[in-house]
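A protein chain is absent from this complex, but the other protein chains hold their places.
Right, subunit A next:
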């Protein structure tokens, strides 16, 4: 910290603290640098920044007060849920307030007749399903981070999970949002009914990464727990066969509850850690979960077995007991710890592509990985085309670090080229902000900025995230082409 920023920090603290103190108890305000380190990054740990201070409000009035103070003093505010984001979305901004929403962790009401829960944004994802379980209900979005992440974070990122192929993303599973504007006004979007009057602003708020307002209350939908669930694991000798099998299941009119795919490196890494009986000689495995009434699931199970067999599955394991199902899933969910054993660092991509391009893109990713001399492992939500290629590297090696991030950009470009997107569920944050310049035109980005302006004219909410400025894009495009040409001239286009 240079002297001038230290002085600036002190000045800001001197003007902000007395104002905050009018309504926020001292123990809810953190200013000590040692303690602020806990808030300097999310799960994308490569990017870090200390905030001016952290406030942990407990009531909506306190959130409103923080917003009014910051608005008056023009101090940026970054909301934070559980900090499990993978794109530096809740990373603080310099001289800004970090608003930690962890104390908003009450489940206010579970309405059994309407099958909804009214909760605070700090409630953990899994806690909602746990609270609903005695009533045979659950909250469908199930990101792998569900033990830790908050529902506020899920709404802000429009999080998905292994079951979103059939049950939708967060946006499909919420009815009503209460949020506080940067001016401190409390506004309700949506309602307890299935639709609301006026513009569909719950859709705009979902996935807005804390740039439009602070969520303080959320009404989520609860679904009945299916009567029957069956899980199977099918092995394939080639990636093409596995890709065709995925397309054929969907083409046959079956929507599995989960349809996941893992490549050979992934299989081996997982098997070594979990000993789950995954076939280590397969080029790819598919995990398919079917759910519904007992009768329905048995019908679909025989159809899927027939499809996989017709399309050259080399091995099909069908879990006969709940323990066997858990074993198959637990191994899949341990993918990230398993990969972590292969290299010091792991850069997880989140591009989503049309399913038909799966095999082709997978191949091209492997080619790119060879060219960049890095290993890429694919463990992903195949049913909805959401790829999670993980680039393995060692960040202590500067050159590897640079190559890893360049390879990441190339992979995302590839996703855009085949008609996909740079992010299916993790969001943009700061981590993918440059790649937004590849996906959107200048006019589209300006439209995003205009929309942001309607909520936050002074640009104080999570500034610098999600939507790049045109200046930033100009810089990135110049640099990007430069990098593409210099070390790997032959890689420009396929």
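Simple rule for what comes next: a contact is a pair of C-beta atoms (placed from the backbone, for glycine too) under 8 Å apart; a residue touches a chain by one contact, two chains touch by 3 or more; residues count from 1.
To be clear about the criterion, contacts and distances are computed from a predicted model.
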Missing subunit (named according to UniProt) among the choices "Glycolate oxidase subunit GlcE", "Cell division topological specificity factor", "Predicted metal-dependent hydrolase, TIM-barrel fold" or "ABC-type xenobiotic transporter": "Glycolate oxidase subunit GlcE"
Omitted-chain contact residue, chosen from A:45, A:59, A:106 or A:136: A:136
Touch criterion as defined above, residue of A:82, A:269, A:377 or A:436 at the omitted chain: A:436
Sole residue of A:307, A:374 or A:430 that reaches the chain not shown, by the stated touch rule: A:307
Identified contact with the non-displayed chain, of A:224, A:277 or A:344: A:224
Hidden-chain contact residue, picked from the options A:15, A:59, A:367 or A:447: A:447
Missing-chain contacts mapped onto subunit A: 111-116, 135-137, 157-158, 160, 164-165, 168-169, 171-172, 181, 185-189, 191-201, 203-204, 206-208, 224-227, 247-248, 250-255, 292-296, 298-300, 303, 307, 310, 352-356, 381, 384-386, 419-428, 432, 436, 439-441, 443-444, 447-448, 450-455, 466-467
